[in-house]
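Here we show just some of the chains, and they stay where they sit in the whole.
By letter and in written order, the chains are A and B; residue numbering begins at 1 in each of them.
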Amino acid sequence: MESGQSFTDLYVTVQQFYAEQMRMLDDGDFEGYASTFTPDGEFTHTPGRPAARTPAGIVRELEEFHRRFEGRRVQRRHWFNMLGVVDKGDGTIETTMYALVVTTEGERIPEIAPSCVVSDVLAYENGRLRTRSRVVGHDHVRAPDRAAAG
Amino acid sequence: MESGQSFTDLYVTVQQFYAEQMRMLDDGDFEGYASTFTPDGEFTHTPGRPAARTPAGIVRELEEFHRRFEGRRVQRRHWFNMLGVVDKGDGTIETTMYALVVTTEGERIPEIAPSCVVSDVLAYENGRLRTRSRVVGHDHVRAPDRAAAG
């Protein structure tokens, strides 16, 4: 938390941060999205796929991932909700939220999938909030420990 | 922003404002919804359709638009999310958010469509937040400039 910032201020700052961060991604501004990560930032968006590292690595990962949409008229929207924020007191902030991806292709009704849980570690750098790490869990992918238990 | 109001206060005020504004619309209280606009307020809810102007004009527009639901048991819910707020410092506030319309007809599973982006200009009038203009973009409608570019 920045000095003088209350928990309420922090919570709202995180909400606004996510609105801006994810709009960049949905607008196809991968450079802008990657710039919201710290220089050593990590991004794991799909279970089983290795983390992309550093903003440059995140841009490459997104360019590769988005090749599937080439030549199609697709608009994606990432919805984050049910946000929990924990100030760890060591300069990092842990957040957890639900996420849905809303995908509109052409004139069709949007497909809303998958349902995810996003776990972030955030930190302030030069007075700006940044994502240090992001891990996205997908509800339709059985986690290994659950499979072992079940 | 009102005097003495922090950005955090403003952000939360906008959230509460939208919750109340859209519940009025979803409850069929068109007069109540229109009263959340300024006297010169503009509302463009569908691309290609001219803006409705003034609260009285907005009520007429909504009555006409909702004729399609007459005689049907339909409950609509407008979901706004991923809210970005910018205080312009000139007495106006620009907001951008994602929107989904959740429509339940009879016993059926809700249809969730369309996916939209809402761009508002808000202003305080007599200490109350009001919408001065609202433009709704629909993800399934290709914007003219995109069509020209693509």
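Miscellaneous remarks
The working rule: contacts are C-beta pairs under 8 Å (C-beta built on N, C-alpha and C of every residue); 3 or more make two chains touch, one makes a residue touch a chain.
Owing to the predicted nature of the structure, the values given are computational and were not obtained by experimental measurement.
Sequence-identical chains make up the whole complex; the displayed set comprises 2, and the total in this structure is 3 copies.
We adopt the following convention: only the chains that are shown with their structure count from here on.
Superposition on CA atoms relates subunit A and subunit B by a rotation of 120 degrees, given as a multiple of 5.
Each chain gets a centre from the mean of its Cα atoms; for subunit A and subunit B, those two points are 26 Å apart. Looking at the complex, you find that subunit B touches subunit A at residues 6-8, 11-12, 81-85, 96-98, 100, 111-115, 139-140, 142. Against subunit B, in their complex, subunit A makes its touches with residues 6, 8-9, 12-13, 15-16, 18-20, 22-23, 73, 75, 77-81, 102, 104, 106-110, 112.
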